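In what follows, a single structure is set out as structure tokens and then discussed.
The complex appears here without one of its protein chains, the remainder shown in place.
And then chain A:
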Amino acid sequence: MLRYVIKRILLLIPVLLGISFFVFMVLHLFTTDPAALMLGQHATNEQVAALREELGLNDPVWVQFFRFLSDLVQGDFGRSLMTRAPVLDEIFSRFPATVELALAAIFIAAIVGITVGVVSAVKQYSVFDYFSMIGALLGVSMPIFWLGLMMIVLFSLKLHWLPVSGRIDIGMEPVHITGLYIMDSILTRDWESLKSALLHIIMPATALASYSMAIIARMTRSTMLEVIRQDYIRTARAKGLKETVVTYRHALRNALIPVITVIGLQMGVLMGGAVLTETVFSWPGIGSRLVDAILASDYPMVQGSIIFIATVFVVVNLVVDLLYAWLDPRIKYS
């Protein structure tokens, strides 16, 4: 198992190299001159040319790429053109918000999706089954930003149940431990902050979760239906086990194996969805920062954010694969 883990980690290196290369090239080919951007509209051509020379923008592309890469390896993502702060610092200050949102979303998506899927399968063709599968169809086809706006209109503007935007009420931020407000407020037993954080996160997390929730519910339902017809389920019943034990101990554990993969893949979808969700709900994460950076042509920030998000995505997938290997003993660690 350990050898398998090490092998998988080593395999990350070429993947990350590829990602960096791709992001670098795309931005290199399609962005306006960063030197001109940095100097603003009133700069003279000479000034721009001097800065280009200084930044090494006149070197061959591959030289620039390797310089960029060696900086990356040393943790130097460059500086934001907008704020002049190191890109990595910006990312790290924004990252906990995105993680918190994505975790909340995947938590909601997994819990609700799996529960709905199991009940739909066990009560196949029931009213519950029909309604939940119609709901799943809606969840898959509804654009996040539209759903998010509708939720804001209903729950914030009409009913006044939930705050329109932001992560927490101003001044309520809990003591910084992990950077995840929910976690930190629980750790410091700061229940007021916890309440505020939960009220803020519930809408964006649900909006972000909707698509994944629907996918997970459908996947769970179909694999459960598949598993319930297996011979070993008949064996479990013939043992005299209760139907709930048969469903949860014997069927669900098997049905979860493919569902876990789907949940892992959804983590990637969530990362993408987070960009939109964060924008709709003014959630102060990497996604909304990325959008700001794109609008301002802040290319080091765009580059850094994308590479960072892609890295997280790849690492999450690795963790999911390892989890999968642990859940399904038939998978060989080689």
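To be clear about the criterion, contacts are C-beta pairs under 8 Å (C-beta built on N, C-alpha and C of every residue); 3 or more make two chains touch, one makes a residue touch a chain; residues count from 1.
As a convention for this text, contacts and distances are computed from a predicted model.
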The complex's invisible chain, by UniProt name, from "Oligopeptide transport system ATP-binding protein", "V-type ATP synthase beta chain", "3-isopropylmalate dehydratase large subunit" or "SoxAX cytochrome complex subunit A": "Oligopeptide transport system ATP-binding protein"
Option from A:Leu241, A:Ile260 or A:Val291 whose C-beta touches the chain left out: A:Leu241
Among A:Asp59, A:Asp76, A:Asp129 or A:Asp328, the residue in touch with the chain that has been omitted: A:Asp328
Absent-chain interface as seen on chain A, which is shown: 230-232, 234-242, 250, 253-254, 257, 327-330
